[in-house]
Every structure is written in structure tokens, then in C-alpha cells.
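Report on the following structure.
Removed: one protein chain of the complex. Kept in place: all other protein chains.
Up next, chain A:
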Amino acid sequence: MSSSVSDFVTLVSNDGFEFIVRRSSAYVAGTIKRMLDPTSNFAEAISGRCVFNNINGIVLEKVCEYLYYNEKYKNAKDVPDMDIPPELCLELLMASDYLNGQWSSGRKFMKDRTRAEEFRSMSLADMQTTIA
């Protein structure tokens, strides 16, 4: 149970890479937030360790980077673009769709999906650049 109060959580990729990130940053991703929600008491919430069977280390690293990036610039203006290697675009896109179930803490689907959209559109834009 100690992990539920811990400020850090561990994200594990399917190829065994472990990323220890701030809990608050991890909560940027809706799926991770729910997964770790202490009230629902799933195994992940108890251990504070999330294993992603469909995300590899490279992508997960980028995801973690984004989580920090997102938290850092949460309320800022003129945010610098995050550097995303074109070859990762597609996989990141899928990871974002998977992880980013942007739910409010309540049961209602959040009207304001801007943050989700932001992440997706960024990826999409980058992807299009690559294709071009």
C-alpha cells in the first residue's frame, strides 16, 4: 500500500525498460491515471507499477518525456515544440490513443478535450510532415 502514497510510479515497457516518473506527470495520461487510482484498487494501484504489453521502451521513453513536457507547460503560453523523431510518429500516435483516454475524475466525459487533442494533433502534424 505504501506505493499508493508514493510520489513516484514505475512504467514498464514490453521489452523490460522501467521508467520511474512522478505520479503527477503520469496522471497526465488518463489511462495511467485510472490504472493507478487507489480507490479502484487494481493490482497496478497497489504495486505502483504499470506494465504496458503493447508499448516498447523507445516509445515509452518518448511518452514519459511527453508526460513531463505536458506537465511542465500546463499553464504556459508560447510552448516550444517537442522534438519528435519522424520514425516514431505512428507508434506514438497509437500509444497516445491507448493511453490518453482523457477522463475527468468523475464519470462524465470531459468536455474539454484540448489536452488530448493537442497531443494527437501534434503527432498527426508531425506524421504528415514525414510523409510529405
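The rule is short, and it goes like this: contacts are C-beta pairs under 8 Å (C-beta built on N, C-alpha and C of every residue); 3 or more make two chains touch, one makes a residue touch a chain; residues count from 1.
The rule is short, and it goes like this: contacts and distances are computed from a predicted model.
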{"item": "\"Related to cullulin 3\", \"Mitochondrial import inner membrane translocase subunit\", \"Winged helix-turn-helix DNA-binding domain\" or \"Trafficking protein particle complex subunit\" - which is the UniProt name of the missing chain", "value": "\"Winged helix-turn-helix DNA-binding domain\""}
{"item": "Touch list for chain A against the chain that is not drawn", "value": "30-31, 34-35, 37, 39-46, 50-54, 90, 93-94, 97-98, 101, 103, 107, 109, 117, 120-121, 124"}
